[in-house]
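Here the structure comes first, spelled out in structure tokens, and everything after it is commentary.
The other protein chains are all here in position, but one chain of the complex has been omitted.
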């Protein structure tokens, strides 16, 4: 078990380092000169040289990389070439906004998928199960941003129940925060929920065929009791895998949904960075997103061990 | 025994309709999809404009028809890129010894940390937004799932007796890969291609929606959605039609993938 933990941690750390090299290399080596990119093609050579000196872009690439990496470790994300403002605080602020969306979306997805997938599996030959299956199949085909647009049309335009867009920090006005959170969180959550439902269904179907479920019922547990006590944890193993992948998708999906609902999250920061040709900002945001994804994968690995005792003693 | 496979039929029909629509759009559309006519701005759906017109007076139906070309084009290239890299990688990972195989799969996992959209935005930031960068980025992002699926399929083939016999007979790895492994994973490739196609359609729509996909004036469903956003209160139909087009296309490819999977391996679904 200890060995496995060490191995997983090692994989996580190596992945972090390798992906940081990839991100850095991609952003710094390929496009040519970030200072030139930041200033535009019409800038004078002197201005470009000045900017390069100012931000240390005239140093060797390894030096720049380690400087950037060291900053990352200290939580210092550097200074924007374009706005000349510190990037760290911005990213941190925006990350909180995005995390609200992702967490709320994930909760909605789980709340939708766990019961729906279970019912679909338990009644996979009955009309109700097939209807839910068809419904989830359609749900999978709707991208989150489209769901967002449709939700706006229905709940903001037609019914006028909820605001169509905007963002208020929870500390400032909790009621408004919730109102504005609902639609974007729903558009992320429902779509992911539809995807997740299908995995929950197949995981539960798999478990329903297991002998130990029959043993549980022979003990006197009713079907749903047996599924709840004996099936849940076993079905959770494959579902957690998908959940991890989905969190990554949600993080990225949030980028688009933020655009739909005009929410100042990490996604809009990234897109602003791209349109302002603020390469260091883009590089930082991408790195933060990748770190988040890798972190989720790492946690999923640890969850496996917690869920499945067989992995604890495996050599 | 032949069993009616509703997923396969429904998916096949949807995909066929989209392909047909794209083909027809080359020779005929109700109007020129890019024709701006200020006189007919934001028309409601009618006999002359079935789906109405947008803020520039362009016919929505014609745009959707031409937009299907973009969707299919991006899908084909992205899936092509993913397959051309992913399939050999998967087979290689199954055939080489443990150590290099582990490295390939780890690298593969790492790439999973860069979802299609993120990769495409990075590409857009560096190379400028275009259909080409979008396609390549989506394709690269789809490599890991291809490699993973093909590897597990190839591993099974490598354990079969005819491969063992071929190896015992001293055949070289490359001919084995070409003559035994590849033909036996084609069904997996087809299924994965269909599934990846659906993902590519979604990613293209999202990218165009963000403005990092197909640049104007080429019609694209995603950009139509983006342009519809300012009229959500006055003309929500502008969002509805391209939205439905995207959803149906994705649904079609997903169903096709599911149907193919059932067909190739009927045991997988609903065995008791």
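As written, the chains take the letters A and B, and residue 1 is the first residue of each chain.
Everything below uses one rule, namely that a residue touches a chain if its C-beta (ideal position, glycine included) is under 8 Å from a C-beta of that chain, and two chains touch if they have at least 3 such contacts.
Please note the rule applied: contacts and distances are computed from a predicted model.
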Chain not present in the shown complex, as UniProt names it (candidates "Outer membrane protein beta-barrel domain-containing protein", "Sulfate adenylyltransferase subunit 2", "Chaperone protein HscA homolog" or "Oligopeptide/dipeptide ABC transporter ATP-binding protein"): "Oligopeptide/dipeptide ABC transporter ATP-binding protein"
Visible chains that the absent chain touches, using the contact criterion stated earlier: A
With respect to the chain omitted from the figure, which of A:159, A:175 or A:218 is a touching residue? A:218
Determine which one of A:59, A:84, A:158 or A:310 touches the chain that has been left out. A:310
Can you name the residues of subunit A that touch the chain not displayed here? 125, 210-212, 214-223, 225, 229-230, 233-234, 307-310, 313
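Operating definition for what follows: only the chains that are shown with their structure count from here on.
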At what distance in angstrom does the C-alpha mean of subunit B lie from that of subunit A? 21
Parts of subunit B lying in touch with subunit A, wherever the complex brings them together: 106, 109-110, 112-115, 117-118, 121-122, 124-127, 198, 202, 205-206, 209-210, 212, 225, 228-229, 232-233, 236, 239-240, 243, 246-251, 254-255, 270-272
Subunit A residues within the subunit B interface of the complex: 11, 15, 18-19, 22, 26-27, 30-31, 124-125, 137-138, 140-143, 145-146, 149-150, 152-153, 156-157, 164, 205, 209, 245, 248-249, 252-253, 255-256, 259-260, 270-271, 273-274, 277, 279, 282, 286, 289-290, 293-294, 297
